[in-house]
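A single protein chain has been removed from this complex, and every other one stays in its place.
Labels run A, B and C following the written order; every chain starts at residue 1.
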Amino acid sequence: MKVRILVSFKDSVLDPQGQTVKNALHTLGYAAVKDVRQGKVFELDLAGISRAEADRLVPEMAGKVLANPIIEKFTWQIVEE
Amino acid sequence: MKVRILVSFKDSVLDPQGQTVKNALHTLGYAAVKDVRQGKVFELDLAGISRAEADRLVPEMAGKVLANPIIEKFTWQIVEE
Amino acid sequence: MIDQRILDTHNLTRGEFDLIVSLIGREPNLTEIGVFSAMWSEHCSYKSSKIYLKGLPTRGRAVVQGPGENAGIIDIGGGKVIVFKIESHNHPSFIEPFQGAATGVGGILRDIFTMGARPIALLDSLRFGPLESPRNRSIMEGVVSGISSYGNSIGVPTVGGEVYFGENYALNPLVNVFCLGLADKDKIFYAKAEGIGNAVLYVGSKTGRDGIHGATMASAEFGKETEHKRPNVQVGDPFKEKLLVEACLEVMDRGVIVGIQDMGAAGLTCSTAEMPAKSGTGLEIDLDLVPQREEGMTPYEILLSESQERMLIVARPDKVAEVREIFSKWDLDAVEIGRVIEGDRMKVRFHGQVVVDVPVSAVVDLCPMYRRPVAEPAPLEPRNVRPVPSPGDLAAVFRKLLGSPTIASKEWVFRQYDHMVQTNTVLLPGADAAVLRIKGTTRALAVSLDGNSLYAQLDPKTGAAIAVAEACRNLACVGARPVGVTNCLNFGSPEKPGVMAQFKAAIDGITEACLAFEIPVTGGNVSFYNDTEGASIYPTPVLGVVGLIEDVGRVVTPGFKGEGDAVVLLGRMTPELGGSEYLKVAHGREDGLPPAINLAGERAVQETCLEAAEAGMLASAHDLSEGGLAVAAAECAFAAPGRLGCRLELEGGIRADALLFGEAQSRILVTVEPALLPALLDLAAKRGVAASRIGTIGGHRIRIAVAGAVPVDLPVEEARTIWSGAIPAYFEAKES
Partner (left out) sequence: MKFGVVVFPGSNCDADTLYAFREVMGQPAVSLWHKDHDLAGVDCVVLPGGFSYGDYLRSGAIARFSPLMRDVREFADKGGLVLGICNGFQVLLELGLLPGAMLRNKHLKFLCRPVTLRVENDRTRFTRRARKERLLSIPIAHFDGNYYAPPETLREIEDRGQVAFRYVDADGRATPEANVNGSLNNIAGLVNARGNVLGMMPHPERAAERLLGSEDGRVIFESMISTL
């Protein structure tokens, strides 16, 4: 099973990287870009576990290791059964 | 319109960050994790452009700026009209 | 209505509230309560410590600016001044180690460049819980990478520091960061808001809801409920700060501004109140004009936000365009948010309404100062009351000490720091003090940070005095004369009489030592409330001393230089073992009394070393500290080219463990070519300093004989492997 976890700063937290990317895109003339938030994506290959186990394990791993709950939030989905 | 662009290493490129995350997860007992790839995610707020323009602009920005085609690949999707 | 609950959440007492009411002549609104709460917090007002800090010696011929400004300033001649300061970022670094430490670096840098100085060096003093615990490891890893990410990016070298480990820091790590800047004497800037009608400009990052109540948080004890304070963590943006450094130094260099102040603790509130307070003026700002990152922010939030990388500037109206132009060159906006007004008022508008209207002096200067209850100083243990059993295998103890994280090589840490950028670093981390040449001159600056909290726990006054003495001794070892001191006093809650007793004693110790060395204290920082779940950290005074070297060609390094050189010990051997790393590592004890210090004797030893260094006599010099003579000798061998070892022979008369590992103060291990030995011994004799040849450089082993036996005899390479591998081993084990 393949799962994808997206980790990004909470909305209220400053995202200097996203801001810098936005400014760069503006300089290049992409005026339509109003905001950019940058985050991390993790793709995990999981083996030998059930859907139900994934439902329990993935958020646990994400909250403990992949994201820093103090400043980050995460979402996840199964991309391949 | 909100679009999400995922940038990750090409399969041929070694991903030491992903490896480190995998090791960390193993140390914590998450044995089901067979592989981890780490990448970046960009969420762009676009204003004042049509779907067709987005279809043209987003891959252009991603290919030119957000990803380095020598080592990275990208996918993108519209997450909010 | 302001009720008790509001006062509690703002850490204000009923008495303080009543005082506010009488100062402003009415009941304050919530925003005003926020303003007072932040400015009257321990962190900003020093209300518990000020009466004691006043006793520190702050005068000196070269002092341009003593305590009270963003940083201290010392005149070093030639039209140049140095600007330096140390700051703590302990609480934020516990909550989020990476960002907490990173923003700590950002904060101290702003204190330096806001005065017109270009930051030229950073040093960091760190305390963590033992590395056996994964949590402590991850705090250390986060803190070190946070410091590295910010300092490296902004291009200020991190050239030294110290790292200690102790159980008492597990839930309250300490992150103290020191910064040194260099400026032209005629281009110093202050936080002034002079000139009625002058414009007030906001520059840097937009304001978000970050770290609201950071100042009050740093002034409160940690409990379980700290969790809810977490969303306020600030994220550092070193790139933005790099732009700010360049733009601010440019406007100052061109002389187009009147005054400037960074927004640190208590954010916009602090700068809006402090700038006019210094100039006897008032300030009026309109919050609608403040650049904001989030929507719907209240005046309370805008005023108290601790978003990073922001500055407040006062400029003449006819210069505003020029200021704007310079900032825009660096892709920064300078936004006019208000002006300097007549009278002692801080006036804040929001959506057309006046939301704060209070006397500047009340906010800045009239916070009540406390003489908190001070316990009788804890009775000191009598010297050596509990006998220390002989450890038997001294060779094994030696290995154990080399591998103790507090003594082991800190290369794992400083390799992550760019310590060379700006191309001034003459002595890299690893020497007794960092040395930076001053381009365009033959002179150099040296800096050392020191503090042994176990000593301070056992005897706060002696421990603090030793911290000053050791920092100066480190400078003497590289050939630098101390010119100024800054200090970071990390203590538990001032509301505990026992803590106040420690604090008072530590100040006494620092005062005595600074008087003995004739060096002024130019500033510092007090970090109270380092308590978690009721337990206080050991009192941890960290001293930062800056010194001057007239001839950079005469810098002395710790590494042994030549086969056959004579090894000389300056200073006396004593049987003291209390508070030593040896006692802790070999016997599991943290007791006894720290080594005694005789300040006049200490100074004589340092003067001897300095004179010999300035005469070009010394091949190497290294002070004795944790781990004593055996560890010091080993460190000199590690720093030597080609793994050069030594053969030392010590007379008996004192127990062998004390000879090898005791931490008696006022000792320096130097080496000289044999022909220069008589001259060196003469020099020492003239100052009444004990000096004796204890051995010779040679071979590739560290060999120490004591009264005929040879308790230490280890190949340099083997010893080095233990010493350099100890800290990495904790982290690699985790990675595999």
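Here is the rule we go by: contacts are C-beta pairs under 8 Å (C-beta built on N, C-alpha and C of every residue); 3 or more make two chains touch, one makes a residue touch a chain.
Computed from a prediction, not measured in an experiment: that's the story for all the values here.
Engineer: Based on the whole complex, identify which of B:Ile49, B:Val65 or B:Ile78 touches the chain you can't see.
Structural biologist: Answering carefully, the residue with contact to the hidden chain is B:Val65.
Engineer: Among C:Asp237, C:Glu284, C:Glu581 or C:Glu626, single out the residue that touches the unshown chain.
Structural biologist: That would be C:Asp237, which touches the missing chain.
Engineer: Under the stated touch rule, tell me which residues of subunit B contact the chain that is not displayed.
Structural biologist: 12-14, 16-17, 20, 65-66, 68, 70-71
Engineer: In the whole complex, what residues of subunit C lie against the chain that is missing from view?
Structural biologist: Counting only subunit C, the missing chain is touched by 145, 148-149, 152-155, 237-240, 242-243, 330-331, 414-423, 425-426, 428, 437, 439, 552.
Engineer: Suppose we count only contacts with the excluded chain; which residues of subunit A make the list?
Structural biologist: 16-17, 20-21, 24, 27-28, 38
Everything below uses one rule, namely that only the chains that are shown with their structure count from here on.
Engineer: Whole-Å distance, subunit A centre to subunit B centre, using C-alpha means?
Structural biologist: Spacing between the chain centres: roughly 9 Å.
Engineer: Taking the mean of the CA coordinates per chain, how far is subunit B from subunit C in Å?
Structural biologist: 41
Engineer: If you average the CA atoms of subunit A and of subunit C, how many Å lie between those two points?
Structural biologist: 37
Engineer: Which subunit A residues sit where two or more other chains touch them?
Structural biologist: Residues: none.
Engineer: Which residue numbers or ranges of subunit C touch two or more of the other chains?
Structural biologist: none
Engineer: Which of the residues in subunit B come into contact with subunit A in the complex?
Structural biologist: Listed in rising order, the residues are 6, 8, 18, 21, 24-25, 28, 30, 32-49, 53, 57, 61, 64-66.
Engineer: Can you list the subunit A residues touching subunit C in their complex?
Structural biologist: Of all residues in subunit A, those touching subunit C are 9-10, 12-16, 20, 23, 68, 70-71.
Engineer: For a test of understanding, state which residues of subunit C touch subunit A in their complex under the given definition.
Structural biologist: Subunit C residues touching subunit A: 95-96, 99, 205, 208-210, 230-231, 233-237, 239-240, 293-294, 307-308, 331.
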